Every structure is written in structure tokens, then in C-alpha cells.
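One protein chain is absent from this view; the other protein chains keep their places.
Just so it is clear, A, B and C label the chains in written order, and each chain counts residues from 1 on its own.
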Amino acid sequence: MTLRAGILGAAGYTGAELIRLIDQHPQLSLAYVAARENAGKSLGEMIPSTRGIQGLGDLVLQQFDEGDAQELAKKVDVVFAALPHAASARLGGALLDAGVQVVDLSADFRLRDLSVYEAWYGAHPRPELIAQAVYGLPELYRKELSGAQLIAGPGCYPTSVLLPLVPLFREGLVPIDQAVIVDSKTGTSGAGRKPLPSTNFSESGEGMRPYKIAGTHRHTPEMEQELSVAAGSEMRVLFTPQLAPMIRGILTTTYLRVTEDFDVTTCIEAARKHLGSNLITVLEGDHLPDTLHVRGSGRAQIAYAHDKRTSMLIGMCAIDNLARGASSQAIAAFNVSRAFDEDAGIPRLAQFP
Amino acid sequence: MTLRAGILGAAGYTGAELIRLIDQHPQLSLAYVAARENAGKSLGEMIPSTRGIQGLGDLVLQQFDEGDAQELAKKVDVVFAALPHAASARLGGALLDAGVQVVDLSADFRLRDLSVYEAWYGAHPRPELIAQAVYGLPELYRKELSGAQLIAGPGCYPTSVLLPLVPLFREGLVPIDQAVIVDSKTGTSGAGRKPLPSTNFSESGEGMRPYKIAGTHRHTPEMEQELSVAAGSEMRVLFTPQLAPMIRGILTTTYLRVTEDFDVTTCIEAARKHLGSNLITVLEGDHLPDTLHVRGSGRAQIAYAHDKRTSMLIGMCAIDNLARGASSQAIAAFNVSRAFDEDAGIPRLAQFP
Amino acid sequence: MTLRAGILGAAGYTGAELIRLIDQHPQLSLAYVAARENAGKSLGEMIPSTRGIQGLGDLVLQQFDEGDAQELAKKVDVVFAALPHAASARLGGALLDAGVQVVDLSADFRLRDLSVYEAWYGAHPRPELIAQAVYGLPELYRKELSGAQLIAGPGCYPTSVLLPLVPLFREGLVPIDQAVIVDSKTGTSGAGRKPLPSTNFSESGEGMRPYKIAGTHRHTPEMEQELSVAAGSEMRVLFTPQLAPMIRGILTTTYLRVTEDFDVTTCIEAARKHLGSNLITVLEGDHLPDTLHVRGSGRAQIAYAHDKRTSMLIGMCAIDNLARGASSQAIAAFNVSRAFDEDAGIPRLAQFP
Partner (left out) sequence: MTLRAGILGAAGYTGAELIRLIDQHPQLSLAYVAARENAGKSLGEMIPSTRGIQGLGDLVLQQFDEGDAQELAKKVDVVFAALPHAASARLGGALLDAGVQVVDLSADFRLRDLSVYEAWYGAHPRPELIAQAVYGLPELYRKELSGAQLIAGPGCYPTSVLLPLVPLFREGLVPIDQAVIVDSKTGTSGAGRKPLPSTNFSESGEGMRPYKIAGTHRHTPEMEQELSVAAGSEMRVLFTPQLAPMIRGILTTTYLRVTEDFDVTTCIEAARKHLGSNLITVLEGDHLPDTLHVRGSGRAQIAYAHDKRTSMLIGMCAIDNLARGASSQAIAAFNVSRAFDEDAGIPRLAQFP
């Protein structure tokens, strides 16, 4: 069976990555692409890797509005919405109403508490849909994703935090009376395709810098929500995002106080138990995560280390922010919802080097 | 039908790329990996992207010698040899003798004239095999590749030169009484995995530099051989390779004297006629090749421009040196030899960005 | 004696580099900074390297208009104008009228033929000033620069072409009945500070690409003008600029037809004779130019090679596009005009690595 996929926001980096993955997905065909600001242009004009590929580079980017939902519902079975927040809920909501499965890659359906959403993002266009959205982290929500019509693709940073830490909190391995320290380093593609001074090559190359620190980054409440669910208690996160001179990748290093005689193998076992999948590597021995080792793939590399002298546990994770942190995870969640192979269409092997 | 593939030299970059592609090839399974200096180690130890993948990261790298050929012939149907020259002919030759199909990624079977090989590389261990080798540039040698038992994978730089220029010489579009000027820029992975001062990040980042210029690079005779065949006349090449601060990619810019009223669309037509494939994009309009737009894929981007004021033709090509310039092209040539889809196992879409 | 310098366009990359160099110049003090779009902001706000430096980071960027020329003339002895073309001639012209020495880093006074300027740039605001401008390439115009009141800072690409080639044409070493082939690779800072899609890190990293090829780049007439002067005959240039994934640097490779028995040492001698300065290195032996080896300095590395087989001469040059290609060369020309040490304020040693 082949399903027809549409993409809203096909001219951005997340859209480009969706196109790459859908193109090699055995059960999906790309049937529709929309991009508001670039409507009327061909896909090849906007996504240069598609140039010259018949049936792909010559697709014309559409303008999609709420009123087009019924019409689009005849042409597609699932829509991946890679849009700014609010726009995503509005347009995705219309498609959902029209009977189309929606995988939303914005923040609109990630937060379960409307007041938290409003505090960080402003008014929500379709608050009544929040309850039916399933958080699309396949390893953690496999059961809930089965048959889901509205999937909320997780944020890139939260993915890199939840994968190593949720298993620990679910198993009660670490004290919950502490803030979780999260130090993340991301590539520039996480900032999106719109050119900014801060992501200009001349000012990004040779530059490492923090930004939106001390509780000001919008991914903070998402991390806290999911860690709190796992811990069964309200958790706080101190999140420090940092921009690194690379295109793709997130390396997250987390710090948690444990005991002097903590056994790090319990973490490895917990991760294996709760994250079992073709797309997770729990590293052992001297191996540590590296963004280069997961680039272009849906894989997450996870590792743990314990420092006896300070009684601290270090939980680490490397992902590709556009793949596992956005597009490949959206497809994996969709795969689970349809009972396809969880990794259908998703490279399990990174491009190395 | 699934065929069993072996890789000699699996711990290098070309080997790593072969593993990535074979892993997603519908008609190939990876049955054997060898790496002389790292024999006994697991694949995961050497190729970090395979870590934690069952049946892949735990494969053990073997030591392969000529005497093992009969034994290996029982386990594999095809061997990809990504070895230094001479070693490649010796070991590949033994496998060929034992009835195994060999796709050689070294220089050993690229040059048809033994004396030219000897002048550039020294003694050839199996000169008698040269005549039966087929040059593995699928778009140019499709017929010859059908059923080929010994395939010579083209060099990375020659691939980037032959794709844009062979069609022009075949069609007689450009004068043959001139040297072809080839100015190429490559990423560091072309220098291989062995760490060198010149490819150390600290001395490669922010550095553009020529090397092995003025007729000293070993890919020169290979370019001249194939251009001469296409032109039906002996062609000379002035080749300037340059190292660019990127991991993957070759951008080649070639210069040829034509006439003031030359029509560049004849080049585009010639390229389409002689290179027709799913993995070639002949760009038009303002679009020009970019290594980023082909990275990780088997695609070559080609473009032409004519400068009326100087009566010069510029032929350009961008490829991924590890994929189209080595491993994916080897697999494409193998595909043609077996009458599989030419692009089986090969991403047609680059990872963008 | 300390002279007071002003900068128009202080918030761009060329401006930032001027500030760095003036700050260490023994005979210059920074007395005035202007930046139209960012007027009112502190220098530290725009040039982050100046933050926290008293007397520098707290300088306020001014808005400078023609009417302010008389006033500014009381405060500064020399103005470096790093402005877009046309604006530069208009404002620089007003300052010149008011008796201020002007070093113009735009294209406005580089071309001696008004009709050529108009063909490439449009109307010239002050055409009557062209005749008095001196082309600010110190090694080539030392005499003319002495006492110059209006200096035209050369373009970055032309600098990298003229340094290796003018000596050859002055000495009559190469035939003049041919187009000069120029293949240049630049870092992203050459595109300026305004963020563009093409220089966004995500689309510049791992990307090599040509742009504005086949006689469409505005530096072409400047190269042709100066090569024609040196050759005593009208020369044509085929110029191929290419963007490389690095912040700073230009590597230029030029191709010229010579004879089979050409002696490359004559080029080295010509370069030493015509370019003698503390800021030129003519490489010999196996050494070839590398942008990393000149980064941050006013140095140009030059080398030549001859290919007997094709009778071609390769002339190569590496410079830092913001230093030797713009700001340090402007200061060197100014130094010569004032009979200061030619390299005053200019690092002769690159930052390596």
C-alpha cells in the first residue's frame, strides 16, 4: 500500500529533509507540496537537491489555506506540517477536520497544558485539539501513536534530552529533588532557512556561543513536561542552548546529582529497556556520542558516565537535528501510527564521514 | 534475489560509504568485511556510524590474503576492493580467479595501457587482467558493463571531468587541438582516513590550497585516456587539484577554447543524450553546480557557460567524491553489470542542507 | 605624528577590519565612525570584538551626509570609505572637497574609463574626480601614491590576479595574444555582512560553487584595465569566482599559454623585482599558496608552475580578502601616500593556524 503525503512548509530545511525521506519511503509518495512565500515556484527552484529529478524538481509549490482543506483531503492521506507555530495548528486543524492525518512539526501540539502554551507562544488557534494529539517520540509513546490522527512532532532539543533521561526517571534511578542541567550544542540548520546575521557563515564559522539561556528558550517547558511525566513529579530544567559551527547535529550533555557509588550500568539497562528500537544506540566502553556519527540518519547515540569524585551522572545524546530532531522522527511516528516498520524510509546508518 | 557482498578495505572512508549504500541496497547483503591493519576489530570499532546496529556493528574485520580466495568465493558473490593500488590488483585478481565478481575502486584497472600504468604507479601485479576490466562509469559504458566480471571504478576527479566533457568530445562540439584546463576543488575525505598534517582540521579549516599541480597528479593519465577515446584523438589535460575546507565534494571547472558564436545549448543536449540517467542533473538557466546539492547522493550536477568576449567554454561538475566519485558509482556499475536498477541502493537525493 | 582617521561604513566587515588595523597603527588614531543604517548605536553593539574596550566599543556610530563634510574635516585627517559604490564617490567626494584625504574602498575610483564604469555600475556621481584617483596597489603604484589625496582601494579579486600577473606582463614574459583564465575561490566574508541565503552557514558549509561566471562579475573590467596597462595591449580576462566554505581568504589560480621550454624562474625574478615589499612572499620549491597561511595579515603568497606537457603557465596567489584584499591594502596605500612605513599597522605574519 502506498499512501499519498503532502508537506506544508516544503521550502524550509525541515521540509527539504521530509522530501528526502519520503522519496525513499516504501509506503509513501509525495503528492503535494506547499510553501506560502514561495508558492508558484518549482520545488527545484527552492530545494536545489531536487533539480532535474523528474516528478520531483518540477513539482510546483502551492499556496495552502484553510479553505483548501476539503480539496486537499481528496489528494493526500497524510500531511506533514512544517510551519511556524499557530499557523501550523490553524492549517493542520483544518486538514484534520477534513479527515486527513496530520503530523505537526511545530510546537503547537507538544504542550498538553494550554496555559503553558499561551505563556510561551501566545494564543492557540485550536486549543480543543490539544487533548487528542500524541507526542511523537516513537520510543516513548509507541502504544499511544498506534492509529493516531494528530501527531505532535517533538522539538529537536527535547528529543536529545528525553531519550537519555526519560528511562532514568521512569526507573527511578536518579533523585527527583533537583533541577536537571542541560547543556546543548546545535548546528546552524536548527535556526531555519531564513538568513540571519548570527547564522551567516562569516559569523558562525569559528564561533561557539550560548543564546536564549537561563530559562528563556521555548523548548524548556516541553522538556519539563515530559521529564515530569517520567518522574511522576514536577521537574525543572536549566537549559543552555549553544550554537556550534556545523550544519547539522545536536550534542546534549546533561548533569544530575546521584550518589558516590552509583552504578552507571543501570542507566544503560534502563535505556535499552525503554528505548528499544532500530534507531537507538546506547554506547558503552570508551565510546561517546558524536554528531558526525549520526548525521543524515534517524539514529540517536546515547551514553552515560558517572564521576565518583563529585557524585554526578552525565547523560549524553547526539542526534541529527533535522532528521531525528524533526523530519525522520515525524516519519517514524507516522510509521508507528500506521503499523509500518518504525524505520521505513529512515536511514539507520549515518553518512560517515 | 539477494547477492552477498564483501568489502576489502572496509575501515576506510570509501569502505564506510560502501557499507552505508549496501545496507540500503535491495539486492545486496553485506556478508564479509576485511581490513588488514584493523583485522580482528569489530566494524563498530572502526566505523562509528555502525555502532550498536546488530548484524553490522558487530561484524568482525577479517584479514584477507590471496590464499583465502577460494574460501571467500563460497561466501560472497561480489567483492568491492577499496585498497591501495597494487594490493588491489593482487587480491582482486585472486578473487576473480576464484570466480568472484570484482569491483575494484583502486587505480589498478583504470588505465588500459600498461606502460602508462607503470609510469605512474610502478609494476602491475596482474597486467593480463587489464584487458578484461570495464571502466565503471555507468553513463558512458553501460553496454560494456553488462555482465562484466571485473569493473574498474573510476577516480573521483576523472569522474567530475568526464561527465561534463565526454559528451562534448563525442559529439565533436569543441576543437581537439588544445589542452583541456581542469581546475578542481575537493573536500578532505578524498585524502583518505590516515591522518595527515595537511588534512588536520587546524590546517584545513579556513584553507584553500593547490597540491600536486602541473602534471604530477596520478589522475591526469586517466582523464587523458578517456577524453582521448571520446575525442578520437590524443588529448592533453592540465590538471590543478585544490583542497577545500569541506569533508565531501568535488567541484570541477574546466576551460576550453571554442568560437565566439558557440551555442551552449548544444552542450546541454549532448550531455542529456550521452549521460541519460536518474543520477545526472544537467542544470540550465542561472543554476550552477554546488557540492552541497549533491552531498551523500550518487548525483552529478553539470552545467555549461560560454563567454563570448573570450570565446571560452566553461564546463562544470559537482559530485560527492565518496559517493559518485567512488562508492556509489562502484555500486551503480555493479548494478548495470547485473541488470539491476542502475540506482538501486543509491540515494538520488542529496542531504540538503 | 598621529593622524586622525575616520571610517564611513564602520559596521561592515571591511570596516571592522579597518578598526582592527587602525587600532594597532602607530601613526593613526580612530577619531570618527559612521554607519548609516546603524547610526546611534555604539561600535560595541555592531562590532562585537570591540565590546568592553574603553574609547572604542563605546564610540557612537554617526550618520554622515554630504553636508557634514566641512564639520568632519576639522576632526579627521583621513577618511576610509567602505561604502557601496556611488554612495562612496558622493560622500568621499564631499570630504575631498573639504580638504580631507580619502581612501575609497568601493569600486568608484578603480576604473579610469568613465564609460566602462557606467557600463558596469551605472551613473558616476563625481566623474571629474576619477582622473586624480591613484590605484591603491602599493607594490605597483608606489610612486603615484606618494602624496595622493584620493586613493582607490583595489578590489579583492583583482588584487589576487594582479600581484602574480602584472610582473609577467611588465616583463613581457608571456604572450599577449590570449585571454587570461582566472579561477578564484573566496571565503564568505567577501559577500559582506548582510545575511544572504547563499552565505547562510547551513548552505555555505560543505559547499563549493561558482557564481557570476562568464564575464558577469564586476571585477572583470578592473582586472582587464590593469593587465592591459602592464601588457601595453588590451587584455581580456575570463573570470570564474567561486564561493568556498571559509570565512576569509582568496585563492586565485590563473592559466596562461606559454612555450614548452618556458623557464618559471623568470617569473619568480619578475615578481621579486616588481613586487618587492615586506608583505609579499614569492614561494619556491614545493611550496604553494594557502589562504590559511596569510589569514589576518597583509601578506600575499605567490607561486608559479609550468607544465611542459601542455605548455601552460600557472600563476597562483593567496590573500586574506578582508586584509590584503581590502582594509590592510587601503592602509598600506595610505602609508605610502604619507611616507610612513608601508606596513605600519599591518600584521606581516598570519594567524597560524
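Rule of thumb we're sticking to: a residue touches a chain if its C-beta (ideal position, glycine included) is under 8 Å from a C-beta of that chain, and two chains touch if they have at least 3 such contacts.
This is a predicted model, so every value here is computed, not measured.
Peer 1: Thinking of the complex as a whole, which visible chains are touched by the chain that is not shown?
Peer 2: A, B, C
Peer 1: Touch as defined at the start, partner being the missing chain; which of C:V182, C:V237 or C:V282 qualifies?
Peer 2: Of all options in C:V182, C:V237 or C:V282, contact with the hidden chain holds for C:V282.
Peer 1: Out of A:L111, A:V237 or A:L275, which residue would touch the omitted chain in the full complex?
Peer 2: Final answer for the missing-chain contact: A:V237.
Peer 1: With the missing chain put back, one of A:I47, A:I247, A:I302 or A:I346 would touch it. Which one?
Peer 2: A:I247
Peer 1: Residue-wise, where is chain A in contact with the chain that is not depicted?
Peer 2: 179, 181, 183, 185, 187, 202-203, 205-211, 213-215, 236-238, 240, 242, 244-249, 251, 253, 255, 288-293, 295, 305-312, 314, 316, 318, 353
Peer 1: On chain C, what residues meet the omitted chain?
Peer 2: Looking at chain C, the ones touching the missing chain are residues 13, 16-17, 19-20, 23-24, 47-53, 56-57, 189, 205-206, 247-248, 278, 280-283, 287, 290, 292-297, 299, 301, 347-353.
Peer 1: On chain B, what residues meet the omitted chain?
Peer 2: That gives, for chain B, the contact residues 13, 187-189, 191, 193, 195-197, 199-202, 204-206, 245-247.
The rule we apply is simple: only the chains that are shown with their structure count from here on.
Peer 1: Which chains are joined by the largest number of contacting C-beta pairs?
Peer 2: Per chain pair, the contact count peaks at B-C.
Peer 1: Chain B and chain A are one sequence twice: same or different residues at the contact, by the over-half rule?
Peer 2: Chain A vs chain B: same; shared/all numbers exceeds half.
Peer 1: Rounded to a whole Å, what is the gap between the Cα centroids of chain B and chain C?
Peer 2: Using C-alpha averages as centres, the distance is 39 Å.
Peer 1: Taking the mean of the CA coordinates per chain, how far is chain A from chain B in Å?
Peer 2: Centres of chain A and chain B (C-alpha means) sit 35 Å apart.
Peer 1: List, in ascending order, every residue of chain B touching at least 2 other chains.
Peer 2: 205-206, 247-248, 290, 292-293, 295, 353
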